[in-house]
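The structure follows.
One protein chain is absent from this view; the other protein chains keep their places.
Our next item is subunit A:
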Amino acid sequence: MSTARSSLTRTIASHAILIAYTLLALFPVFVIVVNAFKARRDIFNDPLALPNPESFSLVGFETVTSQGNFLLYFQNSLIVTIASLFCVLLFGAMAAFALSEYRFKFNPLMGLYLALGIMIPIRLGTVAILQMMVATGLVNTHTALILVYTAQGLPLAIFILSEFMRTVSDDLKNAGRIDGLSEYKIFFTLVLPLVRPAMATVAVFTMIPIWNDLWFPLILAPAESTKTVTLGAQVFIGQFVTNWNAVLAALTLAIIPVLVLYLIFSRQLIRGITSGAVK
């Protein structure tokens, strides 16, 4: 009886903490979404109020759709995010497979070298990266961003995936070798499906910073044709006047695609985070 009650209080306490944290984390998002649907005056009068028939206004969305090239910006963001995500997952998984599967000289050193990027922020190299991009003529292209984001995402991807790949049964891979599967086929058909939860985890952790990044689009691809959504939203923030309706509407729209991608991965993600912790 006493254990049942104590576990109940513990459940309530842990849920209270989690709910509080959820509210805290969602509050800024809530403010953005709510105010995106209000007229300018109402945003400043009472920022926390829900839109009502009087304050409701879609002027922000109208500005966004009519003024900026937002469809293009969205497209740019999606291209860059998805292409980078694809490269990070593919190359990350391949490198992780090599590190966990094959014995070769300098294997541990190589693993350490590839994981080093987790500790060193890639932005420290911005100047050098910009010089390289200028030299290769990649400034204002999607390729520039995709390359940088792939480099940025790889260390964590390799680190997480190689740990997971070590848990895949050796017997299974060997059975594949005896049955005549190539190393590529073993990798793609036997190993990858078994580390899918880890892949989803890596996908989410990689995707969100890329989608939200303002730094590299601003420096490497500020041209109209390659602008990303976060950069595009900046046109409404002026030195003297800021079109808050438009900024908030743009940000609200920017949440949608990343939310969709997250929902796709989230089922797998939960399995990935809890596997090992929960048998």
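Everything that follows uses one rule, which is that a contact is a pair of C-beta atoms (placed from the backbone, for glycine too) under 8 Å apart; a residue touches a chain by one contact, two chains touch by 3 or more; residues count from 1.
By our rule, contacts and distances are computed from a predicted model.
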Undisplayed chain, where the name is taken from the UniProt record, one of "Carbohydrate ABC transporter ATP-binding protein, CUT1 family", "Putative ABC transport system permease protein", "Phosphoribosylformylglycinamidine synthase subunit PurQ" or "Aspartyl/glutamyl-tRNA(Asn/Gln) amidotransferase subunit B": "Carbohydrate ABC transporter ATP-binding protein, CUT1 family"
Touching the absent chain when the full complex is considered, from A:P108, A:G180 or A:G238: A:G180
Candidate in contact with the missing chain, chosen from A:L18, A:I120 or A:L172: A:L172
Residue of A:L194, A:L218 or A:I255 in touch with the missing chain, whole complex considered: A:L194
Interface with the undisplayed chain - residues on subunit A: 169, 171-172, 174-181, 189-190, 193-194
